[in-house]
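Take a look at the structure below.
With one protein chain withheld, the remaining protein chains of the complex are depicted in position.
Think of it as A, B and C in the order they're written, each chain with its own count starting at 1.
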């Protein structure tokens, strides 16, 4: 085995040094009934060449985004990631490092996490951010639990109808066994303002927080100011959710608009689609709430020689110190994904991010213009960033399948996310990023017009 | 521009510090007639995303080996290179390092070159090897010139008919303006022993060296012992050429068989096909000839603290010291390619190399067996490693084209290398490596049988 | 050498990317344009490469040298896994593409599930948990769901003293009270104390096996039987599965749920703290409560069950958006296929062999906490440091001074001044003796010296 330094001669010598006859002697504490003597019914070891071939076979059975006109979004976005990013995160000193519990030999990890946290806080418009969570959906769940801890006694979180359906599902799961109550408003892609009005109307004295996504899962941008005001007036917190962080290069930050906790899916910066994971949960809040924040936090310090250094801080909230009294059970963060984020963000800088965001937005306006005239197609969005929703005159899912046959991956039919809601069956959600060319938009527009001409 | 740290503000500040008005002032030594004021007629700068897309377009217009049954060899071989190799050579400290003239900050490069040299010398069966040359063909040319320097007064190098035709061409070019005479014997794929006999017969007192490739370009393995004996008896040197170094895991080394200088194309270990380059010239010889050897040599030394270190040695042969009196004009070696070689060889080790070589050989024996029964096909080789030649009953080039249409890249028609030799028009040279599966061989055999059934 | 922060070297007016000119167009941002200064410095590409290269040089990883960390298996990270995980057909696909366009990805998930269930002898696996602690959450939620389904509102989870901190944190997260079970003198769960603690209010037990003292819980089948008899479930923390893979199937031990840290047992990169991946295998009793999504085989190929069926579906719901850590699935499966049934068993054997060899070789210089054989790691305590004026912490810092990553210190909590050493595949030529292993002679040579001198950084950069 290429990964094992010992050969049989080495093993015999070591057994003999230990003073045992065979490896079985070292497993003697295993109850006899549970000892496996034979190999399990699985294939034997393979050469690297064979493994490479097998995975190319798997890959060949998928359609990579680059080979189609690609409009799929809904919480995960395809952006061009500079080759530099992937090169640097593969350096062994980053890739193979342990959790930075020993600061002397982890200053690289600790400093980039410190830089990452600052970037995230600035991007989201908050005072402080942690070193990342698993992904946006679990970060959203953690935010709801944190709001509950802050607003002691209040037991109800209200989720806007435009919150990504998976995020709503995850929030329900994460609060399932606590005493929190989660209220999910119904999605209303045709009525973005109504969604906000109903949300504001639902806030009461038992509300710990309201959870609002912007741009929401149908692509609508929301002004969080009025919601923050309404929530704060009732003593509740505003949790803002951003699933497309590139939008923050063009759109006012949730922190600036008054959100108390901002969570985001950070995948768009630095990370590939990866069929859904690993992704990157961003989590930021006000300074006064920092001790209630889940996850790791890196801080700056000075070593014995007066030199700047970085260390894990506020670990007293964490499970490895507090055990059952910890703020959350989270242990791992998304180390390498946050490294990819921080490198990509450093390459972009403020100027680059602004430009990237506008490119994304421009393509979405072009998409809207291209699709607006098609018979049987209504574009539902007036304020949007890089994603819009269509209401078709027929169910969206078969249309998407038909377009896939024409080398166009034309977004997500809402029925994929809400199979039980007949009112959403005709909704189709499409994203554009800088990777979507004008030619792609034209191809989609032509093909969609063609398909929609067919009788229902 | 993403690669340039300055923006316009920086540039203005620097110009002002220097005390000039504009950048043009710094180019004032350029004769006015030669100053370009406008941009040249070439495209403007492109984003990384666009560059990536353009190169994927180039790539799409080629047929990569992995997508066909692949039997092309003739001096460049497709082997599986472990992913580890490519990962390590891309580490910035290796990739972006300068020539190791400053040993204090180049011990990494110097130590791996030292290890590389020792591996090469051991593999080729010689006392000493250099730090690599451009490729096998130029190494062969340098060997001929070196033999000329060693055998002062002798002016004729005799090249065996089985020497790769490009190597013969390069030797002629490199000796074109010296007083060396190069005699090329005619290729004789049907008569490997005759080639050797004619070579031995041609040696005379004016012969500086004979140059013999094994396995030769038609796949024949040669016992170099009798040739070495004959050459040495006449005071000439034997230069051995190996274009497939994997063969040395199974076949006796040229050094052991009596060669005085051994050159090889090292691409097979650690390096991709790359459409012909960059490749890796291996060069090894007897200890007594070391001062006549071209290229760099790394040696071991001890620093002021008594610790082992590595330095460039024998630089007095080299152009940067000797200028017009240098042994050769070579400056660059194939640094990263030699690093890839040494890492791959370290992964293989003796045991791995032997096994790899036998796998290659086994597939060639299977290929011979599979093709031997086909009407109109004669396999010409009795002693071979991983490459064999066929004599077809018709020209080989159209057969190769026809097979390419069936997703089989069926080797090299000799006419590609010898367009003027009608006697070779029907010769087809096929290589097998560990990447050629039994299924590939069966596919070739079936398709070839099918094609050969057609009337001439 | 100090590397400045990006905020000190970059500024808003420099960038390391080139983008197409945007030109003028009508925005549709509804007046929500961002206008503040973001505080996001940019660097040119070469400056960026240099900054992060220099930061990396301040780190120490598996690739850098000897890494004897205990309690968290650190594995070689094969580069073929990194390579295949980046194939466009595996990395450049979206979780919500039509299922007909991702049959290969679904096949990876199906095949990974097959390997995991076969290796553990368990009927079912939920792939989606994002890390080990997330897997614990998944397991305990399934247990609570199963109990609630039968109308059983038990309130207590038993956790041994030696458990990882995530175990009690997870139990508390799911609304359980945590009750600690003491360790016996031989470093294992005190069976009598456990049995005494069991009762109608006990939802289950969370146990690590091999445990955090590096020992196999000899009584594990008896423990499982007792827990089941008392109406509870048996959760196993699979952090140390690497030590027994291919030699013991958790399913044969009576376990109901166990998470598997793909980075500990199946070589996905630790990455300085993630991303992880923590699939959970379930017994037949718990399988119906596992979270969605699942890959299933249909008439038109593989498909994803992404939603609870309308009626009678007992799944406790969705733990994460999308389908989990696909990038880690690919790497773990590549690792499994590379080893095969034979190689994986060999991995466990070599891990145990290494640890016992270390235990044996160091026994004369240090004080092992328990008698062997150990499994994949060996636990020492600080008795051998008595009266030397040197502490466990000094000892570990002295290892850093020697250029090695230190072992795990002060964990588990069941012995005094714990030093937990897991010999991750040592270089063959490093012998584990007091003359060449860095650990043993250090107290005399370094740690005492440190007490008078100021600490020196491990990795100096110039």
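The rule is simple: a residue touches a chain if its C-beta (ideal position, glycine included) is under 8 Å from a C-beta of that chain, and two chains touch if they have at least 3 such contacts.
Since this is a predicted model, take the numbers as computed values, not measurements.
The missing chain, though absent from the view, touches A, B, C when the full complex is examined. Only one of A:11, A:46 or A:416 touches the absent chain when the whole complex is considered: A:46.
From the options B:10, B:204, B:229 or B:450, the residue with contact to the unseen chain in the full assembly is B:10.
For the chain missing from the display, the contacting residue among A:82, A:108 or A:309 is A:82, taking the whole complex into account. Considering B:40, B:287 or B:456, the position touching the chain not shown turns out to be B:40 (whole complex). Within the entire complex, the positions of chain A that touch the omitted partner chain are 1-5, 7, 9, 45-48, 50, 82-84, 86-87, 92.
The omitted chain makes contact with chain C at the following residues, 1, 4, 8-9, 14, 18, 44-47, 49-50, 53-54, 57, 62-65, 76, 78-79, 338, 401-403, 425, 427-429, 458-462.
In this text, only the chains that are shown with their structure count from here on.
Inter-chain spacing, taken between the CA centroids of chain B and chain C, is 46 Å. Once the centre of each chain is set as its mean CA position, chain A and chain C turn out to be 21 Å apart.
Per-chain CA centroids place chain A at a distance of 48 Å from chain B. Contact of a single residue of chain C with at least two other chains is seen at positions 13-17, 19-20, 43, 45, 49, 53, 78, 80, 82-83.
Annotation for chain B: residues touching 2 or more other chains are 2, 47-48, 82-83, 87, 92.
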